[in-house]
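Provided herewith is a single structure, encoded as structure tokens, for subsequent inquiry.
Only one protein chain is missing; all other protein chains are in place.
Up next is chain A:
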Amino acid sequence: MSPSRGFSLIVGATRHRSAIKLGIRRPGVRCLSGFAETATNPANKTQVYLSRSTDPYLNLSIEHFLLQKTPADSTVLFLYTNRPCIVIGRNQNPWLEVNLGLLNQAADIALVRRRSGGGTVFHDEGNVNYSVICATDVFNRDKHAEMVVRALQKLGVDRAKVNCRHDIVLQPAGDHEKPLKISGSAYKLTRMRSLHHGTCLLSSPNIGTISNYLRSPAKPYIKARGVDSVSSPIANANVSNEKFERAVMSEFKAMYGGDAATEVHEDVRLVPEVVKGESELRSLDWVYSQTPQFTFSSCPTEEDSRPRPQLPVDIPSKSHISFTARNGNIGHIEIGAAEGSRAWANTNLDQQLHAIEDWSQVVGMAGRSTAESSAISQWLNNLFGKVKGGP
């Protein structure tokens, strides 16, 4: 149970052996085969990987490769840290979960849709993700969150505890304080193999600003199928990434045994399945068009009777716009001057919402190039995070 031992022993021992083996067939791709062959080798019942890439799309693709390709009875730990990104759940709506305008202004924050369920989270360099893959037969939602809690407790984070949502929180010292979430869990279950991954906020410098990114201005107007996020007050555990990684690997080893961890570098892109998975995750089609059906309506409707915030002053108060998007594609859209009046436009648009660069093209389609339509376009651009500011 010496944490430093596991860490310092990270070497590609198996990589060397398999490279020789595979070198006979394909001498040009020796490095990659180390990872792919180690991961798929039926003899490797316990596997530990530590990613040295901070690319969220690549890390999620490596994780999915491990879910699909590791032996059916193996247990796998994968640790990775991503550059700043917002990660939505499999069945979530980016226009509802994320302030896309703010995200577009911060050019270095990626928007990612993962394959597991659950809600939206923020990652950065002060957050380490852990992922445990095991046989579906022995899957349990809390087992590995408890493993991480033990790791945190050994690092002096005594108040860490798994709550009823399978998240890790810091128990408050006083009776009147709320628990603070440091780690969120999500799961992907397939026929033979299941994955539990979780975030762990250790030293994120963005704790104070994260919630701004997760507050969409379009939310009051959208009624969506799919999964809502549950927002929680968050905190850092205040331990270093390296100490956390070592402690988690040590707890994993205590449960499953196994050898030292294997480092994974960006050359893992030589594995065809990993590249394919990465480009799928990166595609706008996956990020946006996989959104469950939703309806946008600027005014209360029968189906969505919530009172709406007041429209900007330069938009006539009786104006309304509504549309339904299926697979991120706007079908029927209605743009009207007054409730009950003849609509300016009442048509089948058949256009991907994320591909609309400027709403004036759509609103202008209604045939009224007036100050009103310009005000409406600008308002929609702001809601969907397209054009900043405006005239």
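We adopt the following convention: a residue touches a chain if its C-beta (ideal position, glycine included) is under 8 Å from a C-beta of that chain, and two chains touch if they have at least 3 such contacts; residues count from 1.
Throughout what follows, contacts and distances are computed from a predicted model.
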Going by UniProt, what is the name of the one chain that was not included in the view, given "Mitochondrial inner membrane protease subunit", "Alpha-1,3-glucosyltransferase", "TBP-associated factor 6" or "Glycine cleavage system H protein"?
-> "Glycine cleavage system H protein"
Option touching the unshown chain, where A:115, A:181 or A:282 are the choices | A:115
Among A:123, A:166, A:246 or A:320, single out the residue that touches the unshown chain.
-> A:166
Which residue of A:182, A:214, A:227 or A:376 touches the chain not shown here | A:227
Since one chain isn't shown, list which residues of chain A touch it in the complete complex.
-> 89-91, 115-119, 141, 165-166, 185-191, 225-227, 292-293
